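Can you read through this structure? Questions will come right after.
Complex shown without one protein chain; remaining protein chains in place.
Every chain is named by a letter (A, B and C) in the order it is written, and numbering of its residues begins at 1.
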Amino acid sequence: MGCFQVRTDLALEARESITEADSTLRGVKLEEEYDEEEDIRVTTVEITTKNGAKAMGKPMGTYITIEAPGMLEPDEGYHREISEVIAKQLVKIIPGIKEEQEILVVGLGNREVTADALGPHVVDNLYITRHIVKEFGKAAYNKEKINIISSIEPGVMGKTGMEAAEIIRGVVEQTTPRVMIVIDALAARSTKRLNRTIQITDTGIHPGSGVGNNRNALTEESMGIPVIAIGVPTVVDAGTIVVDALEKMVHDEGETERHRYVDDCRNALTELHNMYVASKDIDAVIKRVSYTVSEGINIALELA
Amino acid sequence: MGCFQVRTDLALEARESITEADSTLRGVKLEEEYDEEEDIRVTTVEITTKNGAKAMGKPMGTYITIEAPGMLEPDEGYHREISEVIAKQLVKIIPGIKEEQEILVVGLGNREVTADALGPHVVDNLYITRHIVKEFGKAAYNKEKINIISSIEPGVMGKTGMEAAEIIRGVVEQTTPRVMIVIDALAARSTKRLNRTIQITDTGIHPGSGVGNNRNALTEESMGIPVIAIGVPTVVDAGTIVVDALEKMVHDEGETERHRYVDDCRNALTELHNMYVASKDIDAVIKRVSYTVSEGINIALELA
Amino acid sequence: MGCFQVRTDLALEARESITEADSTLRGVKLEEEYDEEEDIRVTTVEITTKNGAKAMGKPMGTYITIEAPGMLEPDEGYHREISEVIAKQLVKIIPGIKEEQEILVVGLGNREVTADALGPHVVDNLYITRHIVKEFGKAAYNKEKINIISSIEPGVMGKTGMEAAEIIRGVVEQTTPRVMIVIDALAARSTKRLNRTIQITDTGIHPGSGVGNNRNALTEESMGIPVIAIGVPTVVDAGTIVVDALEKMVHDEGETERHRYVDDCRNALTELHNMYVASKDIDAVIKRVSYTVSEGINIALELA
Partner (left out) sequence: MGCFQVRTDLALEARESITEADSTLRGVKLEEEYDEEEDIRVTTVEITTKNGAKAMGKPMGTYITIEAPGMLEPDEGYHREISEVIAKQLVKIIPGIKEEQEILVVGLGNREVTADALGPHVVDNLYITRHIVKEFGKAAYNKEKINIISSIEPGVMGKTGMEAAEIIRGVVEQTTPRVMIVIDALAARSTKRLNRTIQITDTGIHPGSGVGNNRNALTEESMGIPVIAIGVPTVVDAGTIVVDALEKMVHDEGETERHRYVDDCRNALTELHNMYVASKDIDAVIKRVSYTVSEGINIALELA
């Protein structure tokens, strides 16, 4: 029941909203590790069949979710322990990472909207090597193996007049990386997930993700190379929050109740169209989390 | 009824939440002008008695609200027509503006949180004269009358370790302006008000206003000079939105219903503590509105 | 004489450094207009032959230089009169501007180095239409003719690992504009030119221009579409300034003098390698000049 299809970018939340019955259905594997000392939980959801994909409302593929409540608290630094978990999971999911790789890292989002600035901030802190290797060769680094890293911040459509996907496709064709890593701010269903959850998936990014305007898909299909997406939920859709609250009040009520609920719900969604919910210390959160993620990438690429 | 005292920074909204009975009560005057061509409505609420202040939950004084839906649409500029309305109202409310004045303009808020960056952006665009007049005298300007303008962006407590009020009081004592104008982002009760409403008041700023952390009061009483506050609602408290939605569903229900409502309401408020709702194009809005407000100030001070 | 080939991005300065003898040579046409009231001088240098190009050390093509000392002074705005001169010259030089055009505007340079941030700031203020026309058609604008404008800020190689030219070529292939306008900060030979001169040319941008790192060429040849470059000199190469000063002291001196000069000159150039000279109020200048240029473009494209 409900007056709309609740939207979440997190496979973990999609998974939870599935009833027992469904959850036993073939095609959705769930695996969990928990590091008690650091209080970090890693959940891997694998969607292996079309039915699974339909039930979850997410494309087939692997979704790794790192839950790290510590990320909410400032430590005297940036939570290197979390960066190391991110790195470990990236090494698992990035194809061919064992050999030398050419990787384009894409920072999606709007630098000028704090809650949507995760992607741009992450690329700010990456260790970029492509231009050095192109000019001086690998000799420039005293390492046996050096990954060739480039990055782009495509900006927002309102400012460029172009879809992020158009810009990125052009860059991919010109510079022919073998793999793409895309970072974006996500929308969660519950505020309980905000700024403490990191999702890593090999399914890329699909329109409507993130805070910003709709974007074309960034997937292996559309880009011609594997696309690993790293997302952190920084906002909740404002409509979702209201609808969730309303639903809690409507249980076994009768017809009238039901109708009134649906009306109220629809009104709420209209009024809250294009509104999002974020936490008041979002600036500090983004600064810290983006650094944690970029260090995770640097470690995975053996550049930190 | 309701599980909490709904908070709004807008006198206009406080006014609306008063029932007929109250509204006839002495001590709250209401006046309205409407410019049909520009679709700009100016409402002046005057609270003249302690009873009025109590009923409104706002200190005694004058509250001018400019409603300009046009502010939501980008025009090919910054809506000069709205700046002129702002200027006209400022000239009414700034004491001694007819003579030459020494005015300190304070930009409250957090430059790094888009929805809270109104104050800092407004002071960026002000026409500052104090240092020129101090160094070269008024001769530097070929004008009969020149207002002496200075500005300060006190920043946020998390970064300075100080209350904005502490910094401002120090600046006032050192530079002895005659009047203070304070700009801040406000919290509205309804998203219908966001980014299209400007409130001008001679009562200053009171703790808990704006998006940021609590601040000490900025009032004539605490600063020793008249304090004119200009506010634009850019966010709604996330709890408010949920509670409003819940209340719509609870009318003449019985005890159980009532109890469940209050519980749900309290839970919502706990979960949404320190969360705010903003619109997705907040960056463009802040850029445009802040320029409209700063031009309004420049015009009022005869510096544009 | 001199220990190095002095570098300037301004055709006007190259022209001046040519002796009488050369200047009469075929292949370099010079034309001048002067608006006395506004004190704006427009000089058009046309290089029409290979000899001319060799003598000038600049590719064949048209170079329009607008000298507007007024740009150095803040007025209560952004010098619209200069924007209108820029627009008039752009209309002359942009091919096919009379019909509807699809134009990509490129903001070169480094947003984080004030003196190199002209390009990024100019694109910030452009009126972008491509995404609107693509989504809603031209009907979205109540105009007979609407130019389709997109923009890109490629960023600096140290951050992206890619040449600006690689990124831009990719964007051009994906979005197929008909014309490109490139904005960049230039290096002048003399501080007398800084922040008061605007150069418009149909020859594009060549490696080594601007403050930033070397860039591949952005020309019709490399991009496949006409490339109009708009440049404003914001810096002088530090070596140039010293060498110029030294040269003034060395006239008809003898051998020893000459030798010593050449040594001193070489030392200066080594010490000042990768150093530039800028004015202390460069932040205010860039803010004002970038707005003047972007308004000039908006006017030329009939979007202001």
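Following the convention adopted for this analysis, a residue touches a chain if its C-beta (ideal position, glycine included) is under 8 Å from a C-beta of that chain, and two chains touch if they have at least 3 such contacts.
On a predicted model such as this, the values are computed, not experimentally measured, just so you know.
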{"item": "Absent-chain contact - pick from B:83, B:129 or B:219", "value": "B:129"}
{"item": "Residue, one of C:127, C:276 or C:291, that touches the chain absent here", "value": "C:276"}
{"item": "From B:38, B:81, B:100 or B:166, residue that would touch the chain that is not displayed", "value": "B:166"}
{"item": "Sole contact to the chain not displayed, among C:110, C:150, C:174 or C:197", "value": "C:110"}
{"item": "Positions on subunit C contacted by the hidden chain, ascending", "value": "110, 112-115, 158, 191-192, 211-213, 238, 241-242, 245-246, 248-249, 260-261, 264, 268, 271-272, 274-284"}
{"item": "Chain not shown, touching residues in subunit B", "value": "123-124, 128-131, 148-153, 155, 157-163, 166-167, 169-175"}
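The rule is simple: only the chains that are shown with their structure count from here on.
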{"item": "Distance from the mean Cα position of subunit C to that of subunit A, given in whole angstrom", "value": "40"}
{"item": "Subunit B and subunit C, separation of their C-alpha mean positions in angstrom", "value": "43"}
{"item": "Distance from the mean Cα position of subunit B to that of subunit A, given in whole angstrom", "value": "36"}
{"item": "Touching two or more other chains - residues of subunit B", "value": "none"}
